[in-house]
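Note that one protein chain of the assembly has been removed; the remaining protein chains are unaltered in position.
Our next item is chain A:
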Amino acid sequence: MIYEGSRKGRRATAQAPLEKADLSSIPSAMLRDSQPGLPEISEMQAVRHFTRLSQKNFSIDTHFYPLGSCTMKYNPRACNTLASLPGLLARHPLAPETHSQGFMGCLYELQEILKTVTGMYAVSLTPAAGAQGEFAGVAMIRAYHDDRGDTARDEILVPDAAHGTNPASAVMCGYKTREIPTGDDGDIDVAALKSALGPQTAGIMLTNPSTVGVFERRIKEIAELVHDAGGLLYYDGANLNAILGKVRPGDMGFDVIHMNLHKTFSTPHGGGGPGAGPVGVSKRLEPYLPVPMVDFDGSDYLWLTEHERPQTMGRLSAFAGNAGVLLRAYVYARLLGREGMHRVAEFSTLNANYLLKRLMDAGFDAAYPDRRASHEFILTLKRQAKELGVNTMDFAKRLLDYGVHAPTTYFPLLVPECLLVEPTETEAKEELDNFVEIMMRINQEAETQPELVKQAPHTMPVRRLDDVRAARELDLAWRGD
């Protein structure tokens, strides 16, 4: 705990101005009468403390991290270095266009690249993360219906396997949500969809490949059904990595999509962000895109704001979104180039199918054994839980002892005891083989020493934590010893 090294009067003096300037022009009643209670430590103490904290993390740079739905692939260092050039870091967000052409050129070209790779008519880069992109997308659907006077549509359809952000975003846009069940083969239950569609349908939010790790084969038919009912289709880009350069959401019939650049375009996940969630739209939703956007008139790059785009759904952040993340994604896209895009889909899919096959050969149960995996797949440990009393969480925790970050557990909820595994394209075959070995060893341990697995992890900085206590006896900030 940082405060434990704190001593009154100790400071990292080199960091701050040498003198404390006068504040006497501010009335004393407006000033604080105590110091703000930050730690008082030396620079070396701070460096050592945070270095040691970092060492208590699993990360892509240190561990295999097959966290399904999160696309934890290698984050090229060039993306960070080139997005952090002094001129880019120093640029004030309100600098005039005369002093922004270099930066705006990168954004404009990124917009164009994302348009091409998704098959959408236009792209706005401003949403700060996937969930904000979802909000923007659904708000555009709403603006479209409202502008047509089609105001009776008050419902968004969401598959039962969808990310929790989907229904939460729809509700933030003032919609009700209705769940559509997933069929036994992993595709949407089209009969249930048909009966749910009606004059109240504003749209549907889909992920394709879906969160169960398979491609929605009847997508064309679904798009026609929804459009015929007057609704629009929203594409959740969480799994775009699986189809990059192979099939495009625009060609599938989607009207609006968001992309998670921190997934598909390899910007860092940073311990929980920042992300970037650009949105792409079909022609009919183009007027509603969030601002600002960047335009190019043949010689100069120009900002497009409310002035030029009066029908915009609005602004989502004080400036232009997570610009530094966009620059990292731009660098990544330029390094890959057109020929690198489809390789992302090819090798992430190759890795996932290989890993799935090897795990099935090793006796593990796939949730959808008859389907081709996309860039990720679901195992179900229902049998192990029932026969050995060792559940998915136990497997996940034991994986940590073997130096592998656990796959996503218990999502999607419709598959019991599930592990959602996404190896990504940047892992080598031997890493995948090693994962299979480890899973087999844990399975063996579950048979012979179940307590070893149920008590795992054993080698982490802490053992399993008391989550109930964390929620009941709330301790959310240090208050002194």
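Here, a residue touches a chain if its C-beta (ideal position, glycine included) is under 8 Å from a C-beta of that chain, and two chains touch if they have at least 3 such contacts; residues count from 1.
Everything below uses one rule, namely that contacts and distances are computed from a predicted model.
Colleague: Considering only the chain that is not displayed, what protein name does its UniProt record carry among "Phenylacetate-CoA oxygenase subunit PaaI", "Sulfate/molybdate ABC transporter ATP-binding protein", "Probable glycine dehydrogenase (decarboxylating) subunit 1" or "N,N'-diacetylchitobiose transport system permease protein"?
Modeller: The record names the chain that does not appear here as "Probable glycine dehydrogenase (decarboxylating) subunit 1".
Colleague: Among A:201, A:264, A:282 or A:322, single out the residue that touches the unshown chain.
Modeller: With A:201, A:264, A:282 or A:322 as choices, the missing chain is touched by A:322.
Colleague: Of the residues A:157, A:180, A:193 or A:219, I need the one that contacts the missing chain.
Modeller: The missing chain is touched by A:219.
Colleague: Out of A:228, A:297 or A:466, which is the one that touches the chain we can't see?
Modeller: Touching the chain that is not displayed is residue A:466.
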